[in-house]
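The structure's right below; bear with me while I get my questions together.
The complex appears here without one of its protein chains, the remainder shown in place.
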Amino acid sequence: MPTFVYMTSCDGCGYCVDICPSDIMHIDTTYRRAYNVEPNMCWECYSCVKACPQHAIDCRGYADFAPLGHSVRVLREEEKATVSWRIKFRDGREKNFVSPIRTTPWGSIKGPSEYAPPSAAAMSSQELAHEPEALKVDVLPTLARSRLKKGLV
Amino acid sequence: MSRKTVFVDSDILVVGGGMGGCGATYESRYWGRDLKIVCVEKANIERSGAVAQGLYAINCYMGMQWNENQPEDHVRYARNDLMGLVREDLGYDIARHVDATVHKFEEWGLPIMKDPKTGKYQREGKWQIMIHGESYKPLVAEAARKAASEVYNRIMVTHLLMDSKRPNRVAGAVGFNVRNGDFYVFRAKAVIVAAGGASHIFKPRAVGEGMGRTWYAPWSSASAYALPILAGAKMTQMENRIVLTRFKDGYGPVGAYFLHLKTYTQNAYGQDYEAFWRDSIEKMVGDYVNHHPVPTCLRNHALLEEVKAGRGPIRMVTKEAFKDPHKETIGWENFLGMTIGQAVVWASQNIDPKEINPELTTSEPYVMGSHATCSGAWASGPEDYAPAEYQWGYNRMMTVEGLFGAGDTIGGTAHKFSSGSFTEGRIAAKAAVKYVMERSNDRPEVSEKEYEQLRAVVYQPLENYRIGRNEIVAGTVSPSYILPLHGLQRLEKIMDEYVVGISSHYTTNEPLLTRGLELLAMLKEDLSCLGAPDLHQLQRAWELQHRVLASECVTQHTLFRQETRWPGYYYRADHPRLDDKDWHCFTLSRYDRQTGRWEMEKAPVYHIID
Partner (left out) sequence: MHNPFAALPASIPPIAMQIYVAVMFLLVVFGTLLDLAHKGSAKYFFQHRRVASFGARRRVDAGEAAALAAETIAVSVLAAGEFCGMLRRVTHLLTMYGFVLYVVTTAVMVFAYPTAAAPGPAILSELWYLGALLVCVGGLWFWLLQRVDVAAEGHSPFRLVRADLFVVSLLASAAFALIWGGVQAAGDHASANAFFGLYLLSNTVLFGSVPWSKFAHMFYKPAAAFQRRIEHASGFRNNLPAPADRPVGFGSARRQPHNY
């Protein structure tokens, strides 16, 4: 499902160029608008589709095996922390889905420096950050060295 | 053309901003409050890596808080699935920490589905919990950004740099800015490689636009392997490639279908076929056929044999399950949150699983380290219990000093998936911080000669194209350079035909592997003639370089292991049986950059005993 960009909706903002994990969204030299330069390296991850503020990017299934006439479009609404999908089959049937994408406000993650610095004891232990509390068990499990035996058992 | 050189000095350099890299960046800051932590990524960490489109399940969660599983159980599960060969010390280490990682994800804002009756995480299966993970990667990237001193996006790291004062110690890395072409020299006291494994080293089933629809992200260009290999690190289990049974063409995931929707497979005539092959599998692998759950590769094997016998296509029986609207929603959302392409394929072909049982297929092989497979670098294990043979210093440090790894980079740690990779990043980070703090006055030195030599190498493809282009009128055909796509297609064809791809029904033998090495050698030589018209193609050129080196390693390992350990992943026709007498061991390789030679050896397997 490589992506394509609608000519009259793209305003040349560059969000798709910036987000594409494959580096395949680039700017056309005639219109200064975005397009997919390497559809055979497009994973259909929809990162560009979701990032476009104008909803100017859409996908068409890979020509190798996807007949025309289908549509799978997405509306990712960060303010509502939802993602909505509208699937249209080639024969016109439609399916709609809405899912949450986050339960906390964007930017609200507490950075690691905001926690009290770890003690020397914690540093020399096997515990990782926020352990053992974050494990929700009392103690980090461990093994006795003797439990590991070489060879076929 | 004069290019600016940007020097970036740090205490810890994290190469790769995926799940492993973001975990490493976060944890490095927690333990190293005053350290300079730099994360470098060839794309944008907001959506980079294999989790770009999201995930619908976290496949590695113990649930210790509810006594659902213990870390040992997970080790046994991974050992069983990999036919006995996993680094049980590393696997236990991930399993004992992963719950904390998942709980932090929830705290950060990842929507995890809950069982309405019990309030516990909704289990998909014994190890898997279900999530609404469309924004899994942006969430984790936010945590990494809050931790890093600097995040460098769009910088492709091409080589690691070695300490000029001491042998076998890493000192940093070089790379180039994919946008403006600047040359970057990273100087660091410790390096954590958390880059991508290998997709696109075998010819995919679709070869046009459809080439993009690989199961594992197409931007996983084996940098996780090539960077350590070139630095002289030992690699393990590189022969252990994975083949996946997934929905046809889109390679959409089947986990939720099998485990939650309770769908099952049938051949083209509506028959259950797996039991039919049990006896022949027993002849190949002996008692392993009786293990529960059935190892992934053996299930693949049954499907492959059934298809070869002419009773395909194999279908997933969904018609009954999809009558339940809740299950139908799960079935579709499973794709939308993880592999949107499958929804597109079904919409385009009018496939509604309520009416049609969709086709399954096996993919081309991939080499990576975090799924039902465990290729990667050979790493030191946890200090509290790892056997002496698996321990030479810091946890997750490779056989090169100061070089750590996490995620697909590390070998022997199967079934860690996204949460386990992030956890492994955390483990490597804490160890790297310790390493740096214990050497406060001992900084590795980067030699100007080394990075200046590398600079010329890095930009060579641009120069090859610029000069060679003068010979021809136009087009892609030149006698003096090849474009990165040409090299990629040649690599994929070699690996497909000689080193176990789909066209050979995943079968090879010593003569084929030897011939494969000859062809790979010529391809390697031709890599110095790569021509890149622009910076985007230069990135493709280096991705190809990393893929070719990793492929060579895979071929050497496949040649070395003289048995068929994982039928259904690949077959050595000249050694068709599992051989626990001689091959119940890990394969290790070490590449000598100067001579181009590979040294192979075996390493023992340690098992956790009851």
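Labels for the chains are A and B, by order of writing; each one numbers its residues from 1.
Simple rule for what comes next: a residue touches a chain if its C-beta (ideal position, glycine included) is under 8 Å from a C-beta of that chain, and two chains touch if they have at least 3 such contacts.
Nothing here was measured: the structure is a model prediction, and the numbers come from that model.
One chain is not depicted; across the entire complex it touches A, B.
Between the chain not shown and the residues B:72, B:88 or B:142, the one that touches is B:142. For the chain missing from the display, the contacting residue among A:27, A:63 or A:122 is A:27, taking the whole complex into account. By the touch rule set out above, chain A reaches the unshown chain at residues 6, 8-9, 11-15, 17-19, 26-32, 34, 53-55, 58, 71, 73-75, 77-82, 84-86, 88, 96, 98, 102, 104-107. Considering the complete assembly, chain B touches the hidden chain via residues 44, 46, 138, 142, 152-155, 177-181, 535.
The working rule: only the chains that are shown with their structure count from here on.
Separating the centre of chain A from that of chain B, both taken as means of CA atoms, is a distance of 17 Å.
On the side of chain B, the complex with chain A involves touching residues 26-27, 29-31, 33, 42-44, 46-49, 52-53, 64-65, 70-72, 84, 88-89, 92, 96-97, 99-101, 103-104, 106, 108-111, 132, 134-135, 139, 142-143, 146-147, 154, 178, 206-214, 217-219, 249, 329, 332-333, 336-337, 340-341, 343-350, 352, 382-387, 389, 423, 426-427, 430, 434, 536, 539, 580, 584, 604-609. By the touch criterion given at the top, residues 1-2, 18-24, 26, 37-47, 59, 61-72, 74, 76, 83, 85, 87-91, 93, 95, 97, 99-113, 115, 117-118, 123, 126, 128-132, 134-137, 140-145, 147-153 of chain A touch chain B in their complex.
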